[in-house]
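Only a single protein chain was left out; the remaining protein chains are all shown in position.
Let's look at chain A:
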Amino acid sequence: MEPQPTPARPDSPDCAAAHAIETVFRLESPRVVAGVARIVRDVGIAEELTQDALVAALERWSRDGVPDNPGAWLMATARHRAVDLIRRRETYARKLAEIGRDLETIAPPEEPADPEDIDDDLLRLVFTTCHPVLSPQARTALTLRLVGGLSTAEIARAYLVPEPTVAQRIVRAKRTLATRNVAFEVPYGPDREARLGSVLDVIYLIFNEGYAATAGDDLLRPGLVEDALRLARVLSALMPKEPEVHGLTALLEFQASRTAARTASDGTPVLLERQNRRRWNRRLIARGIRALDRAGATAPGAPGPYALQAAIAACHAHAYRYEDTDWRTIATLYGLLAVAAPSPVVELNRAVAVAMADGPAEGLRLVDALAAEPVLRDYHLLPSVRGDLLARLGRVAEAREEFVRAAGLARNEQERELLLRRAADPSSPGRSS
């Protein structure tokens, strides 16, 4: 049994030391988990061993101070525990016998491993926690926990769910990875592209949970936006040659740049058209442009779906006023996106851009082609966009009908009110997209 360190009293020097140790641990834990997981091939066991190393560190470091290379210390300790564990736990004996032999012959390195190796391990960890055998919920929780270094309590607070729920979700996810024998690896060839898609989607899911969710305590949610941005930046550094990684990073920087302008002081959402663009964060926009440039430099001529969405966001960012928006380019980009990642929602957005560039009649033609889409049957934006285009064409009675239909489908109360106002007076401004 591990000797448990006694908890430090608040404000005591011990407490300061414990806080510093916690910080070091948060910085180092993803890489230690990744390094140990490569040995034991099980992220659940790897995390346990890393936690054990933390307990040892708390005891040792609060007495002797933090060592010069805390990462290497934690890694060596966790590796020793891996060897101990393999020796001790007979139930794991068969599964880990081979690894155990390897470990006995290969001495744990005193020096930190090659930085390249650590990078590879961290990438393997990302690809494992985002594995498609897990549900999207499990992927996001496990990624935030193991790669982002967040505590279960922090994740629970961010997702507004009870802590035991998150803890359970993580335990089940780790068990699933173990029972399904998910390899701890970065896949190559066509597999890699498919799996990278899942990795990027997980980061985007985390971002959206913080960005698009309107329920709950909105003071805590920006944390998820930041965590997703940080994960995207980490991935950009780990996979500098993957254009879509930069594309996603760019998209997140652009979207995050609008945060302050997206809601009015009373918390109601403000449409893109009405946003005060002086409140857009120019620093994040500049970072978005740089990331988009990197995406373009790594894959000239063939942007992926995330890079295309980022390019569309860049067009909006470049327009200091809504009236200056380059709809021609946006329509072209949506055309490319409709090829790269076809979906009725993308088509609908393309129709809006075409209507802005070529007039409402052209847009209406595209929207009418979507009328039979089952995916859009209950999507309020279809009748809302159609109503808007009809209004602009002077077909007021038809427009009114569409707005009423859209209001009936809208789930958000603010949006419903806006649509009913437009139904009452279809020629008033206030497109909702």
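Everything that follows uses one rule, which is that contacts are C-beta pairs under 8 Å (C-beta built on N, C-alpha and C of every residue); 3 or more make two chains touch, one makes a residue touch a chain; residues count from 1.
Going forward, contacts and distances are computed from a predicted model.
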Per UniProt record, name of the chain withheld from view ["Putative phosphatidate cytidylyltransferase", "Transcriptional regulator", "Cytochrome c-type biogenesis protein CcmE" or "Hydrogenase 4 membrane subunit"]: "Transcriptional regulator"
Selected residue (touches chain absent from view) among A:Thr23, A:Ser135 or A:Ser427: A:Thr23
Among A:Arg172, A:Arg192, A:Arg233 or A:Arg421, residue touching the chain not depicted: A:Arg233
Touch residues of chain A, complete complex, unshown partner: 19-20, 22-24, 26-27, 68, 115, 119, 223, 226, 229-234, 237-238, 260
